[in-house]
Structures are given as C-alpha cells and as structure tokens.
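What follows is a single structure, written as structure tokens, with notes after it.
Note that one protein chain of the assembly has been removed; the remaining protein chains are unaltered in position.
Letters A, B and C name the chains as they come in the text, with residue numbers starting at 1 for each one.
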C-alpha cells in the first residue's frame, strides 16, 4: 500500500519577490517532490501572482494537516488565498440539461473513460426527454420542472439534490434556463456553462440565429463560469469552426454541436484538474 | 500569339429550374470551355441563385462583345444581374493606411509576387510615416491629411486620386479614419476594410483593449466590405488566434497583426479573382 | 404524399467542352431541378472531369428508370463512369472494431442523431469487450475471432455477415487487424479506415509511439479508403492537434482520440452523402 499522495496547491496573492522560493522551500523541507509547477505574475507594481504546484507527498496521509498548517503560516506573511486539493480524488459533478444530448453525452463518455477525472453524480433536467441517456449510463436522473413564477421552488429542489449528491461542480450542458443570482451566489466559480457562440458576440437567446443573420464566417462556443450577469462570466475556453454561405441555420447548429461539446469537455477537464484560477472577470488557465 | 482569353461570368438571379442549362448551353454554343464552375442556390421558393463560371473563349478578342450580347438576352429572361470580367487583367488597387505597416507590407509582397493578381496603383495616408515603405516598392504615395471639420475636402482629394489612378478597389489597410456615407456610396462592395476583432464582437474603437478587458481566449480579425454603418458591412473573411492569460495588450496587438494581414490578404485575393458576391448583408465566397 | 425524389448524380469522364451543358440540359428536359452542383476538371489536355449534381425529380418514382436510360446514352458519347443515388436513403454500414470505443461511439451517436445519414446495421469485432456498447444502442454485435493461420475463415465469416446485413460500406473504427487483399478487392472504395497518424508519416504499427519518438509538435489522424497496400489508400480527410514536450505517450493517445473520431466521422459523412470520388490514389471531396 502506497503512502505517497499527490496534491495540488493553488495560490493567488499580491506579487512580491521571493514567493516561489518561500513555497518551494516549504515543500522541499517537508520532503515533497514537485512534479508540476506553473506560475503567472501580473508584475511587481501592484499586480497579482498565481501559482499551481503539483507534488508528491511521501509522508503519511494524516500529514497533510501539517502541510495545511505550514501553508496557513505562509499565507499570512504573503496575503495568500490558497487551496490544497488531492489530485487523485475525482471531482463530483451535477450536470443540468434540457433537451439537447450532445454535451451530456460527451461528458458521460469522457468521465466514464477517465479522460476527465470526475464522476457525474446526478443529471437534473427541466424535461424528461434525456432520462434514457442517464439510464444507459446508470446515472441518477431527476426531473425538476421549471414553472413560470415557481422558479424559486425549482431551484431549491435542485440545490437540495446538489447537496445530497455532495456535488463539487455544476455543469450547465445546454441547460436553457437562467439561474437566479441567489443560486449562482452559492457556487462561485463552480458553475460552468457552455454558450453556443463566440462570446461576447451573440450573447443571450438564439446565438446561431444571430450568427446566421450577421453572415459570420466562423461560428464558436464559449465555456465560462456563471455569474449573476447573463453570459458575462469569466471565460475558460473558446473555439470556433469555419462556415460558409452554403451553411444554413440547421448546419450552424449541427456543426456547432461539435464545437460546443469539445469546448465544454476541455473546460470541465481543466476545472477538475485545478488548472483554472479566477480573478476579477478573467481566468488563468494553466496548460495541460 | 494566342487568341484564347479567359473570362469570368458572375450571375445572381431568382432561382428557377434550368439556369445552369441555359448558361452552359450559351457558352457551349459559342465554343467556350468551362474551366471552373461554382453555383449556390438558396432554394426554389423565392430564393436567389448565384453562379461563377470561368471559361476560355477561343474566339477573336473582339468577340467578347457578342458574348455580352448573348448574356444580355439571357439576363432578360431570367432577371439576372451579371458581370463579365477578364480573368488575366490585374485589378487596380488603392491602399489607404495610417501608421501601421503590417497589412500594407503583406499586400505589397503578395501583389508584387503575383500571389494576389492585382496592382497597387497608389498608397494614400493621413500620415507620412509610411512613405518610405511606398518608396521601397516604388509605388506612388500621397499624403492627404484629415483635419477636423475638413473631412469633406480630404475625401474629395482622395476620390480624385482614386479616379486618376483608375482604381477598381479600395483597401483600408488599418486606415484609422471613418469614411463618410457619401464616399462609401460611390464604391459599393468595392471598399474592403480589415477590422482587428472577430466581428460583431468588439466593433468600433480599440478592439484589442475591449478583447483584453473581456478576457477572451481567442483574438480575431475580420475583412468586410465597407457600408454606411460602421463595422457592419458584409463579412468576406474572418480568422482567430489563441491567446491566454500571459498575453498582455501588447501581445494581443503583436499576435493580432499576423491574423490581420493574413485575413486581409485572403479577402483581397478572393475579391480580385471575382469569388465574392454580395447579397443583402452577406457574401457568397466561392472557394479558391 | 410527395412524388418528388432527390437524387445525386456522380460522373467521372475525360474532360472535353460541353459536358456541363449536356448533363444540365438532360436534367432540365426531364423537369429536374438542380439543388447542388459541383464539378472539378483537371483540364482539357487529357485531364479528367468530375461532377456531382443533386437534384429533385418531380416525376413518379418509377421514372428514375428513364433517367438512368438517358444517362446511359450520354455516358456512351462522353465515356462517362456514372452513378445515380437516392439522396434520402440512409446508407447501411458495418463497423469493425477491436477494443477501443471512441470511434464507434462517435459513429453511433452521429448516425443515431441523424448527423450522418446512415444506419449502423452490424458491429463486428475480434474481441467481445465492446458488446455492451452495441447493446446500449441495440445494434447487432458479432464476435468474429481472428486466429493465427485462420484469417481466411474469419474473413469469410465477416463477409457473410456483411452480405446478410446488406451493408454498403465497411468502416474500420480502430479495427487493429489487416484485411487480406481478397477481402479488400470485394469492396473497392467502400472500406474506410481511420489511421491514428498524419499519413504518410508513421504508417504501420504504433503510430503514436513513432510520433512521440520523433518529437513532433502536431499529432494527426487520417481517414482513407483501404487498398491492398497497408495505409496507402486514397486519403479522404486528415486533421491534426497541437502537442508539446509535456505530453507523454498516454497524452498523445488521449488527445489523438478526439482527432480520430472527428476525422472518421467527417469521412463517413462525406462518403455516405456521395461527396467522395476516387481516381488513381487520390480523392475529389466535394465540400459539404
């Protein structure tokens, strides 16, 4: 039985000289071996510093408490926001869907296959059309209708499910409902949405219609964290695909589906491997 | 001495059965050999039909008058808008610039090299900083200052130059002035602008600043025909490039320059080879 | 009940003047309306001419016999090879797999969804590991073991299945066996393979190992028709993905899977919509 555990340490703080030395010293003194190290600085003049270290801790499992204590001390000197995560533990997801199955299927495949280190704990939908997909993969499915004027109740029902299933991260996989600011506030930087346009172009409803009207030559998709303002949260990943005059609205949708599911899957993969740090309305994404 | 000439025939008309047969018959009866043929239809139910045929005319040069006569007859039956262009004749360009040289340089190289079948007849700028670039390639350079309140005079001066140099197409290669609707109206679908964003995102001033503020993961460029409404004309070509958190505003500009010049060069190449047809606010671009 | 049927006419012949006129006249006289038209010519000097026309035939269903007769006459004058296909009829596929499920899953999803107009009639494998995937989509699954020295028997068993299921096209979706020249000869330009490299680089076994050893910066996948010579048949589609020094062999495989399934799905889609014409060891692919 191995006693080596792999951790990830995420840090954000005001930049000043010596941070890398301080953190790497601390890890070195505890006998940890750094296997991945990424940092980004906005610069010394009031800028922020971001860090992600992946390391193997050869100590007994309970020792990670002492690691946390060391970080506590360090963080006070450097005004750090920090987080320590077990690298091997799969993150728990709730996937919210409406009627489109392509993003859900992609997440099901990639989590099942292990390409995304996460476990879909529950699928929640305002329709029941995708229940057979959930059954096919033996994932619990809950139908939570969203009735006009009753949104509050529906959201409470969903929040209860999300708590029951011990969910870390909520993925809106073409969930065509707008979550209330109250809902969103409970999961800051932990709700990922896929929007079917290259944001900020074509925010809001029916982006492919808008794109078709404008006569663009590329269509896109954007995965972002959900904030109170619609389609305006921090962008995690975007991609595009070439279209031309022969492509009708239906083609935009069909081709767009391939972009949407690829972009969402990458965003979720990066999120669950602790590669995404949010600051202001932007993200640092340390490359995979 | 060859008497074979290559022509391009461009047609737009309401779709109805038999158009391809009618046109290809006419060309066949005149002994022309079709070397390239592209068509696009929006459908029979009130949709438009677009066609581009490239063909060799083995008759004596003066015969193309009879070809035009035949097309005139055909166009009356089918309510066609049509245009006949000599394929080999290089199109004449005026390039308008301000202070940035990258788009200008790309067009100078590609036209000089023959990769774009066009001739830059004149470079016009509201600054004189790029005069040495024009001299290096021995192209006439005219400095036309744009003074506040005197825009009308400046534009008249430019229009006179454009007429003097027998210019077919005007290219705004990072010309940071807005042309008046009166100017634009004189060259419908013949003024090409490069905008340094993925339109319709970040229209207007300082698109890289806007993109940087929004935290996008791709930056882009858009080549479009200029219309009276700013940055809203028919799109000819778009492309993007990946950026990440490490890229500052200056990096956006530096990386963007590569996209801008590639996108503009492609748009100009397609325009001068009669591959772009405008309808409404959209373009058909027959592939190269 | 509609009596309008959509057909596709595919033609290859030596180029000479008047082919487009002859074919479009014939279709026009029969009252057919051309909805899509693509052609490609290698040139008049001994080159080949290729054509794909999609058209609506308003006559009664049995009339397509007369269409075939007309084409027969035309083809004699022009030495045409030609083929007439019903556009709406879904093509029947056999998918051959070994142990990897990603390409199979992509084809199952896209055919089920209707994004590829085809029906997977049977899944055949030399392993039984993917039987549950077939069951999940309710597609017949046959395990045909390939024993050393008994390949001939296995292939006969597969050929019998392929005939029983009235299969048009065979797709090797990471089927890690080499088919005999005798098998291949029975389905010329009707067996599509996905090879997990950018051919002709890294043909043969273990392409990701080879790519990793060489230190390439892009990995790729190639969909091609199977011929007697290994990995040397006409290429239908290729695509690549960026990798860097951090990516180990396992990452190459993981990232490559995304490219493989996208490339194979596009190739199959184009094949079943009659967009691919083979000549020599090359393909004409009329764009979608």
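The rule is simple: contacts are C-beta pairs under 8 Å (C-beta built on N, C-alpha and C of every residue); 3 or more make two chains touch, one makes a residue touch a chain.
Model, not experiment: these values are computed from the prediction.
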item: Residue among B:29, B:136 or B:152 that touches the chain left out of view; value: B:136
item: From C:70, C:157 or C:239, residue that would touch the chain that is not displayed; value: C:239
item: Touching residues (missing chain, whole complex) on chain A; value: 17-18, 20-21, 24-25, 27-28, 31-39, 41, 43-44, 287
item: Where the unshown chain meets chain C, residue by residue; value: 40, 198-202, 214-218, 220, 234-240, 244-246, 281-285, 287
item: Interface with the unshown chain - residue positions in chain B; value: 101-102, 105, 109, 113, 115, 136, 246, 254, 257-258, 262, 287-288
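Here is the rule we go by: only the chains that are shown with their structure count from here on.
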item: Intercentroid distance (Cα basis), chain C paired with chain A, Å; value: 37
item: Whole-Å separation of chain centres (CA-atom averages), chain A against chain B; value: 42
item: Multi-partner residues of chain C (each touching 2 or more other chains); value: 287
